[in-house]
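The structure under discussion is supplied below as structure tokens; questions concerning it will follow.
For this view, one protein chain was removed and the others were kept in their places.
Up next is subunit A:
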Amino acid sequence: MSTRTVRVPGFSARYSSRPAVVTGLLALLLLALTGYALTVGKLPVSLGEALGMLAGDPGPSGVDYVFWTVRLPRVVTALLVGAALGVSGAILQSLSRNPLGSPDVLGFAGGAATGALLQILLIGGGALAVALSALTGAFVTAAVVYLVAYRRGVPGQRLVLVGIGIGALLLSLNRYLLISAEVDDAFRAAVWLTGSLLDRSWDHVTIATIAVTVLVPASVLLLRRLTLLELGDELSTGLGVPVGRTRLQLFVVAVGLAGAATAAAGPVAFVALAAPHLARRLLRPGGPSVVGSGLVGAVLLLGSDVAAQQVFPTGELPVGVATGVLGGVYLATLLGRRWSRRSVLSG
């Protein structure tokens, strides 16, 4: 890994070429994947038509309806949700100093699921109501976890353990709701719980867009401090990082992203956990890789969705199933390969 230094008067920066190059390649891959995803589905659309419609041309009748109300919301939701989960997972893994830390582990996904299940099984609201209930559930859970874990600061370890405890409570509640419901309702709830990109509307896109455009830049701004926090509380305080406040800010950002992602697509399995690890293995950065993780998350989710549609053309298979299988197998493959000692230490 070669590290280079740029110096111009008044500015100097060190960068290593591998993260930059790999990030560029990931972005290209994501672009290609997006183009491909826009063209496949029950109704094939040529790439030219798709680009034309994006540019404002009226497409062939029928095609443009499918494109604007089904295809595009689905693809955009996948991109945004994947990126949000990737960034959220990267922050939470670093914050909790635990390679298994992710929104699912910390109980937010459980809270979102409880909110959604109550809405689906007891109140019976529509898709948007379910999304908003999930969002509320995630935030309430996060607030409870943070307050319970708070005692002269919130060390990462305690945050994770409290999150697990409360998450386990919520999981029990969710399971109770699932087995006491009618089988049809339970099936609908189970599809939601797996995470699905079917029938996404522009409402879902809006929720995800707001979260990503506000919170991803915020996380990039906080990245330096996050990297310093990994050195330990004493050392990072010595380096001028207000530890408690920074941790709270990062926590809010991560929860906001995870909550919005869950509201938009359900608790999609494994992306938030796998994306940071995959990004580390691919990019080999010095610290946590927020942008890389976001890109990997988006590639993973969109790729899984495309793959699920190819294997089961009826499109009935929830994307969460595919992310689990693909992400799991890919991470296992990466783990199975020999890798350098250096990346192990940072992982």
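The working rule: contacts are C-beta pairs under 8 Å (C-beta built on N, C-alpha and C of every residue); 3 or more make two chains touch, one makes a residue touch a chain; residues count from 1.
Keep in mind that, in the parts below, contacts and distances are computed from a predicted model.
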Answering from "Stearoyl-CoA 9-desaturase", "Peptidoglycan-associated lipoprotein", "MrpF/PhaF family protein" or "Iron ABC transporter permease": the UniProt protein name of the missing subunit is "Iron ABC transporter permease"
Would you indicate which residue among A:Thr194, A:Ser219 or A:Ser236 is in contact with the undisplayed chain? A:Thr194
Residues belonging to subunit A that touch the chain removed from view: 93-94, 97-100, 105, 148-149, 151-153, 155, 157-158, 160-162, 164-166, 168-169, 171-172, 175-176, 178-179, 183, 186-187, 190-191, 194, 230, 232-233, 269-270, 273-274, 277, 288, 312, 316-318, 320-325, 327-329, 331-332, 335-339, 341, 344, 346-347
